[in-house]
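Only one protein chain is missing from this complex, and each of the others stays in its spot.
For clarity, chains are labelled A and B in written order, and residue numbers in each chain start from 1.
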Amino acid sequence: MTNQGIGQSVRRKEDFRFITGQGHYTDDINRPGQLYAYFHRSPHAFAKIKSINTDAARKMPGVVAVYTGKDVAVDKVGGLICGWTVKDKKGEPHKAPRHDIIAIDHVRHVGDQVAVVIARSLGEARDAAEAIEVDYDVLTPVVDVVTALQPGAPEVHADAPGNLCYDWDFGDKAATEAAFAKAAHVTKIDLVNNRLSPNPMEPRSAIGEYEPGTDQTTVYTTSQNPHVIRLILCAFVFGLPEHKVRVIAPDVGGGFGSKIFNYAEETVCVWAARKLKKPVKWTSDRTEAFLTDAHGRDHVTHAELAMDKDGKFLGFRVETKANMGAYLSTFASAVPTYLYALLLAGQYTTPAIYAEVKAVFTNTTPVDAYRGAGRPEATYVVERIVEAAARELKIDPAELRRRNFVPDDAFPYQTPVACVYDSGQYAKALDEALKMSDYAGFKQRKAEAAKKGKLRGIGLCAYIEACGIAPSAVVGSLGAGVGLWESAQIRFNATGSVFVHTGSHSHGQGHETTFAQIVSDRLGVPLESIEVVHGDTALVPMGMGTYGSRSLAVGGSAIMRAADKIIDKGKKIAAHLMEASVDDVAYDKGVFSVKGTDKQVPMAQIAFTAYVPHNYPADLEPGLEASAFYDPANFTFPAGVHVAEVEIDSDTGVTRVVNWVAVDDFGKVVNPMIVEGQVHGGIAQGVGQALLEGVVYDPKSGQLLTASFNDYCMPRADDLPSYKVGMIETPCPHNPLGVKGCGEAGAIAAPAALMNAITDALGTEKINMPATPQNVWRVIQSQNLAAAAE
Amino acid sequence: MYAFNYHRPKSLADAGKLLGDASDGKFIAGGQTLLPTLKNRFASPSDLVDLTGITELSGISVSGGTVSIGAITKHGVVATSADVKKAIPALAHLAGLIGDPAVRNMGTMGGSVANNDPAADYPSAVLGLNATVHTTKRKIAADSFFTGLFETALEESEIITKIEFPVPKRAGYEKFRNPASRYAMVGVFVAETADGVRVAVTGAGPCVFRHKEMEAALAKSFSPDALKGIKTDPGKMNNDIHGSGEYRAHLVGVVAKRAVQNALG
Partner (left out) sequence: MTISVTITVNGQPETRDVEPRTLLVQFLREHLQLTGTHVGCDTSQCGACVVHVDGKSVKACTILAAQAQGAKVTTIEGLAADGKLHPMQEAFREHHALQCGFCTPGMIMSAVDLAQRNPNPSEETVRHELEGNLCRCTGYHNIVKAVMAGAQAMRG
């Protein structure tokens, strides 16, 4: 058992089906009599729909129906909702203009749904969609936050004057101003956090199905949180009873946040399937994914850091404009507020912090949570300005960080931005990272690179993350429309095997293995006898899903609670079998024993006895299963230090990442192999953001210029180095596993580390992400010009 | 894709006839450019005439200082051909830089040259090596083959049969990839041939072109340093989100130097 439990790099249970091509992703599923949906989408970024003519399309071969927004409106379908209401500086709720599942009056971004064709084949649906004629009154679009906030800018929504969704602030303004007043040095920085397209390799897909005989609606969808989708579809969009709707999220090919949200397409499939009483399937192609999957990031920020003469941080103020896109997506409002400003203390003891955030509507694809969601943006601001401050003060960046770290003995640590950090050893992680990266030897490596004509740079990032957002009462008070607990059910079979039902959803994270390890460790059941069940609202009683690196800290804790209940009941059965008092029964790793004797009963026998209760306590129910819900007392706060080292070819501007060290503290680690894999993937996405990726809209037309992999640069194997990953373990004190969460750390840490390395190599802070060869070359050119002018 | 008829003739004569009979036919070889175009519904041919069943279009031979490559020879075959590697290593090197391994297993030389994508690699080798394009109707010198953006001297239903590359004294290719698509943002093929030095630039402009100033400089001294100070007109370069005219013009100089270095080995 010892090689299967907590702390072991167990090989994944789910892999066999994936490596043999036997996974079941949504698009692999086909239902009898299934029809296909294809959307006619807006070619314009902003336009008034004058008329839509679907006559020709309706007559095309194979076409079953053509629907427009007006058809949807007749059925009184609700719009897509935002599930988190942010209140602005004055206490007014944010502006959440109606978001119809098919546009009615206006289209507000390229790709907005204008009509849908339902046909017998996908080819026929697409042919007919091209035959739909739409007469538009084309309007001037606005795509960036700075322009959108200028007086006289085009307004995306009539009910959001000035394109303002909210003007929000957080922190102690007066205290922060006072801190700046007494500062010996102030560092200022202007940053753009570039807009990203999440691009899970599996495009979104959905099938809606309706059975009139039972009035049952079934939705197959690429979701990270099927229960949340059921709740939204039932309670807000359709007004259906939850017990008549089943949402199945089968194997899901990556999410990174983009598959949290309730989208128009799956909603249309459900609506059309109920109307036509036939299954309706839609699968996104990649260009549709670029146009409609919620994007991430897109912040424009000015930040200032006040320090005393020794570089001790006194105050920090941040002003951010966040692009919401054309509509408010499911959790969009929370990302640049509660998931952002609350993390602006970083790993430091900065006593006064004040943040102002303006959320802005533009004629672009909606923006919502993407791997890290707000926390990468916060870390980017903090760690870029700290590095810049160190350079200005001519203090070693590692040393400046060390001077300002929250010390090990200060935990639990209350920050000035509401968080209570649970535990950490920030200096230890830094020391380890410096050692692993041979930080001391960098100067020599830089000199050697210079001999080859290369610019070499090194950059640090000491990041903080908040995972497992909770407790529900607190997030509710901040505007969340849902609770943020998780549920679990453990059910033994008579022959000793176990079902574990979890409301978390695995779309690459390896829950089928990690959660089985926890149960194996706690209940003494061999790994191969445990089946983790997830992704189906009919099989899993309740759940909130997977995002924000919450699965193990919240979902895993719920499983631990359920396991405790199993053990409690097992003790009663064991006491009966061993003719002892319950109080005298001890439990350890799958074995019940009577204290002080050699009497013992294994878990398997307890399970059998529970279902074949011939010799059984009189007052006890048969069966061995337990449900539990877990609502955490606090967030968890993983932290760590990443070190990036780059070489730049000054002739071409090409940056090569030559070394990467990550030292992370995720608390207790259940499966180190899986955790390291999460770190690798996160780093790759962070490197992608810093070096390669960026959504680009044409400022005049609002056209998406990066609508395929030919123009949106995805990280490839040869863009990336191998990573050196180290770990330290400071357990989380407030959950039963002592775990913190690891899914987003790499994506949070990497952009700042890499940009700090690039700015170090270039000797200027003035470069934005992505640092493409062209962007780097331009900086080098302007420096050459400046040098020549001197 | 829109619907089309598909034909796979066994002879060039049949291929020509099938295309002639079609209302709006197109030849397809490896299809690595054409099929993505069709999938995006950017074109709607009535008929596709597949040339890959015509065996006489296949094969590589070397004789009398000439490397002759059949039009449907795949990039992967050119890249790994011992004959090509020996005679014109730069050509094999270039072929190995096209697309990715799976694309190289389908894409053909004739298809790439006939399509004349401004970011394709092969046109620079054809032009840089002063190759001769053989078709079902005639022989076309490289200098008069590439006529503009996606334009060539090929007439309707004229099929490339093979391309003959004179073996140069030395040659080199260097490619600066578009970071996203991995097509050539700037590719430079330099060759010291019997008729003098040739420098062909692909990716940078709307069509592959010869860089006469560089040719003159390299004729005097075939070394990277000879290219120092030679400028390329940014106004004649492509300009997109990945690279402005200025950046591409700059890269032409850098990449050309590296191509010369490659040629020198």
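Here are a few things to note about the model shown:
Definition applied: a contact is a pair of C-beta atoms (placed from the backbone, for glycine too) under 8 Å apart; a residue touches a chain by one contact, two chains touch by 3 or more.
Since the model is a prediction, treat every value here as computed from it, not as a measurement.
Across the complete structure, the visible chains that the omitted chain touches are A, B. Among A:Gly208, A:Gly508 or A:Gly741, only A:Gly508 touches the chain that is left out of the view. Only one residue in the set A:Val63, A:Ile674 or A:Ala749 touches the chain that does not appear here, and it is A:Ile674. Listed residues B:Gly20, B:Pro101, B:Gly148 or B:Gly196: the one in touch with the omitted chain is B:Pro101. Hidden from this view is one chain, which touches subunit B at 1-6, 8, 28, 31-32, 35-36, 38-40, 48, 50, 52, 76, 80, 99-103, 105-106, 181-182.
What subunit A contributes to its contact with the hidden chain is residues 11-12, 14-25, 27-28, 123, 199-203, 251-254, 256, 285-287, 507-510, 673-674, 676-678, 680-685, 708-710, 714-718, 720, 722-723, 746.
As a working rule, only the chains that are shown with their structure count from here on.
Each chain gets one centre point, the mean of its Cα atoms, and the points for subunit A and subunit B are 44 Å apart. On the side of subunit A, the complex with subunit B involves touching residues 123, 126-127, 130, 287, 651-652, 692, 696, 705-706, 709-714, 772-774, 777-778.
Against subunit A, in their complex, subunit B makes its touches with residues 1-3, 40-41, 176, 179-181, 183, 241-244, 247, 250-251, 254.
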